[in-house]
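Removed from the display is one protein chain of the complex; every other protein chain stays in position.
Read from first to last, the chains carry the letters A, B and C; within each, the first residue is number 1.
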């Protein structure tokens, strides 16, 4: 049994981790902590866990974490993780960080988008970007996983075949993404009040969201040249799910090819347990993936343009499910263990 | 033209007042204020009002209010109104207070439920409880209106015929009420976040809500004896509307009567512009009343029990629409002016 | 491994059964059928099951069912089950019927509320009402389970201690129930369109719902006298969950007792894996039980009245989860197997 700790258990991603790990046959949750005023049973904070787990949720004390855990899930706000990671690694723990702290290889981008200098550059390069479909081999032996953002997960899985095969005109990628409210975390602010979101819909951080550089970092690596995709996120009046509609011009290389994109996508993801390619004319909707770790992808190709629609549950494949998938890989378990 | 001021314009009730008064043919909005950091155009705060009104919303200064308004709508949190009312009355203004500050004749109840001593007992008895269907004659000549709470409006209109006619067993009244989220005001608290309310439903303040004594004050007055109804409010995952399901045992007096309750209700509300009684077997739903000033009432009578279902829009008949209805009465206008 | 069949797999309860049984470690789903035009992979009908199950969903042929299943879940519209049950029992199958067909001991009530004569009176008396908290012993050896309705499950669990202990004035029970939309089944009718339900709330079948006699049958049995509770269901604008607010006058017997009701409830349900009693002043909300098999109960006791609030997921504890709980009991498995 793996002894697992969840730091930041009171946020949406932490709560989801609890739900997933409680069903995981190889995991024992041994530590729960969060920034809270005084220790409380986690089943008091979330009554739905009553009778399933009776651990106390406390303020995170490094000593406890080190003593109680083999693997630590950090479901913390950005900038908090990097204060903890060095100590955890030093004590031989495996760390899966759900924040953005270790996602960028270039600390300058982190500073630009998250507003402060990185404090643990030493481990920045060691961290493996935890997108199993692309980096599985590295994840296997990693000590520190930078779990991808929710928008990047959906977008990158949608674009990976196209960009790595060189079929996309990389100068013209447009990503129109839509997310449920939990994507923003359990944030107490006027903009997240029920009546501000219910029966409403809007774009936000238009062309300036912090997930854009994360997407572009990966796309650029795969394309072998700088990619600068246009990314516009929107807020849906619902709890869970990201659906991203991606528009790409074909590259000349693509134009020469006759094989259908759907076949190329199916081949690319052939052995993947959590990526499902739709048949022609069929596209995913959020209900197909919500509460699952799947990423469903539909593709439409016309003369000039390729439209890709990818859907995930932002809290599962976009956060906690993918984190557990990464843990499964790190522990050489079947990747689907404890996941649906 | 009536010069009207709205104090507390940034809350849900204040915003609704703006919307209603902007369509009112006899009103000119001359003052808008709220507790805000610095003056801002109201159309910047609520872009939907752009091109309709360009007034600046400021911190409320009594001098301005007095100079600019004939009638003042106080859409303030409880306990703030009573600091303003004496001055406004002194300067000859008509005041319609949407808070609870002037609803109770007994200041002790106010203290018990709102947590502090009343500071303007002088005007407590002068204030008229602004339920036009019952107190129209008094409203006509009032300087100060205590606009009823949203739950009390729906509940009292649902019970008025039964209780005033003596057909209810007053010891057994049960009020199971359900309200949309705007009933709680624009409050920035975890419990009002989108994902805490969406796809959820719950009772709250079970048998201890501050609207219970307001309901009981009126019922007791009408019954001529102390009534102590059981009141349980619930929170609906939607923006607007209150539906209250009321269960009453028949009084012995009633049992002697043969006339159908529906007929008695129709007679009682015959000339009312905003109360609509449903036919037998037909019951109101929120969509019938949302965005209107109507209170719709359905009645089912069995051998032993009477079930009354009343529906209103909590922001219109339950707050701002009723406030404007009261203003219309005070100014001898047709009661429907500017209201739907 | 138990070979299980789901008849009526395309309805909400059938879909939920699929989801639960696919995670159940002791079950192999061997048959899926429904009233459909032509056979289709179930993963085409519900893309979210793709890669999890690839069975074909067909029109139900008794021969297939008999050949392929040990236990059969009937998630069919009312009146269809009773045509299949005799044959299945004859062939030695265990049957768990989620419809109302076998819930009433008195066939006349069935006829009155479901509109036609019962066709299998022979098995009506053999059928065990599948409320494990009350009838566990009988369920153990049953061949045919009448799985309770969703409203009755929540209501009966909320009232069982009170009524069996004789603490309720049985002449005054009022049940104000609120249900999510899936409670009505996947019915294609104007009243179930999105915009007819979204931002709306209403009572329906006021005091004449077919679950009332089901509730009264059980309450009467437990009370040892005819109970005729008032039952008013309401429709919530959300997918899942029932919350029922029950008002009961204390019996004289209760008045003499000093022990708190909460303690009596805790004792009554002490060993139950799926009933959770809240502490004083704490009440359940739907989010506490949605996607779980739990029934959460909160209790408030005042001088004259007892208020009980019970919450379940109508598709889980109110239908498919309870059906699996019953199967677990019939197969001598731990009752929690495959359930959360």
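Basically, a residue touches a chain if its C-beta (ideal position, glycine included) is under 8 Å from a C-beta of that chain, and two chains touch if they have at least 3 such contacts.
From a predicted model like this one, the values you see are computed outputs, not experimental measurements.
In the complete complex, the hidden chain is touched by one of B:21, B:159, B:289 or B:306, namely B:289. Only one residue in the set A:84, A:243 or A:330 touches the chain that does not appear here, and it is A:243. Against the chain not shown here, subunit A presents residues 171-172, 174, 176, 178, 196, 198-204, 206-207, 230, 232, 234, 236-241, 243, 245, 247, 249, 283-287, 290, 298, 300, 302, 304-305, 307, 309. Within subunit B, the residues in touch with the undisplayed chain are 22-23, 47-48, 50-52, 199, 273, 276, 278, 284, 287-292, 294, 296, 340.
Summarising the interface, subunit C meets the missing chain with residues 12, 181-182, 186-190, 192-199, 237-239.
Just so we're on the same page, only the chains that are shown with their structure count from here on.
When chain centres are taken as C-alpha averages, the shortest distance to the whole-protein C-alpha average belongs to C. The geometric centre of subunit B is 39 Å away from that of subunit C, both derived from CA atoms. Note: centroid distance subunit A to subunit B, computed from Cα atoms, is 47 Å. Between the CA-based centres of subunit A and subunit C the separation comes to 37 Å, rounded to the whole angstrom.
Across the assembly, subunit A contributes residues 199 that each touch 2 or more other chains.
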